[in-house]
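Just passing along the structure, written as structure tokens.
Just one protein chain is left out here, and the rest sit where they should.
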Amino acid sequence: MDPILYNKIISVGVYGSAIGLILIGLYAVLVKKHLTKIVIGLSIIDSGVHLLFIAVGFIKGGTAPIFSEKGIELVNQGTAMVDPVPQALVLTAIVIGFGVTAVALSLVIRLYRHHHTARIDHIKSLKW
Amino acid sequence: MIFNIIFFSLLAIIILAAAIYAVVQKDLLYAVIATGVISLVLSIYFFIMQAPDVALTEAAIGIALTTIIFVITIRNTSRREDEIPVNKEPDREEETK
Partner (left out) sequence: MKRAFILLLLVVVGWVLADTFSQINFGESRMGDIKQQETVGAYYLNNTVEKLSVANVVTAIVVNYRGFDTLGEVTVLFLAASGLASILYRRKKRGEHDVMILKNSSQLLQTGAKLIFPAILVLGAYVFIHGHLTPGGGFQGGAIIASGFLLMFMAYKDYHVSHNVLTWVESIAGILFVSVGIWGLISGATFLENILGTGTLNDLVSGGIIPLIYIAVGFKVAAELTGVLETLLNFKTEK
């Protein structure tokens, strides 16, 4: 198979699923009325952005950025290594994303306890 | 090569289908399990894109912990997305205490 076409198909698959995740999550945040569903949408956007970052840092034929004694020789002979910077950033972002989700969900629980509903169109009073 | 194409497109189809299912499904418990599936496929993606550190983080945090805090939230709130509105006044109990 033609390598250019092959590369195109793979890139459409990876970038397409990342952008698709971002769009689906954005749709959920904008349209859905249930607060838990909105938080689900936020976490889906998170996943899409992480996938996009890792996909940008990927190098074809590269190895993971972990050296072994054999690996140093291979790298000196010209084997590529994947860009480690996006991986470090995504590592941070996943953990922070968990913290954000936890606080958002605790707010959802608190709102439900107060208003007896978790749908934003059923909440009538503005005051907490 | 053909195997790679089939594998990548399968992953893309599964992850997008799980995301659409998570958004469309009215039963929130099913939707949360679908987000767990998204995290699982994402972890496989990270692994085959040579990011084992990130794959490990996503597997531990995304699949286990995020899913479980969603489940706890659903148990404390309502399970259906189209819940029936209750005509109850908001609780003032906690402020007056």
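Going in written order, the chains are labelled A and B, and every chain counts its residues from 1.
Just so we're on the same page, a contact is a pair of C-beta atoms (placed from the backbone, for glycine too) under 8 Å apart; a residue touches a chain by one contact, two chains touch by 3 or more.
Note that the structure is predicted; figures quoted are calculated from it, not measured.
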Residues of chain B (touch criterion as defined above) contacting the omitted chain: 52-53, 55-57, 60-61, 64-65, 68-69, 72-73, 76-77, 94, 97
Positions on chain A contacted by the hidden chain, ascending: 7, 10-11, 14-15, 19, 22-23, 26-27, 30-31, 52, 55-62, 64-69, 72, 75, 80-81, 83-85, 87-88, 91-92, 95-96, 98-100, 102-103, 105-107, 109-110, 112-113
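Assume only the chains that are shown with their structure count from here on.
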Chain A-chain B separation of Cα centroids, rounded to whole Å: 12
Interfacial residue positions of chain A with respect to chain B in the complex: 1, 6, 9-10, 13-14, 16-17, 20-21, 24-25, 27-28, 32-37, 39-41, 43-44, 47, 50-51, 54-55, 57-58, 62-66, 82, 87, 90-91, 94-95, 98, 101-102, 105, 108-109, 112-119, 122, 125
Residues of chain B that touch chain A when the two form their complex: 1-2, 4-5, 8-9, 11-12, 15-16, 19-20, 22-23, 28, 31-32, 35, 38-39, 42, 45-46, 49-54, 57-58, 61-62, 65-66, 69-70, 72-74, 76-78, 81, 83, 85-86, 88, 90-91, 94
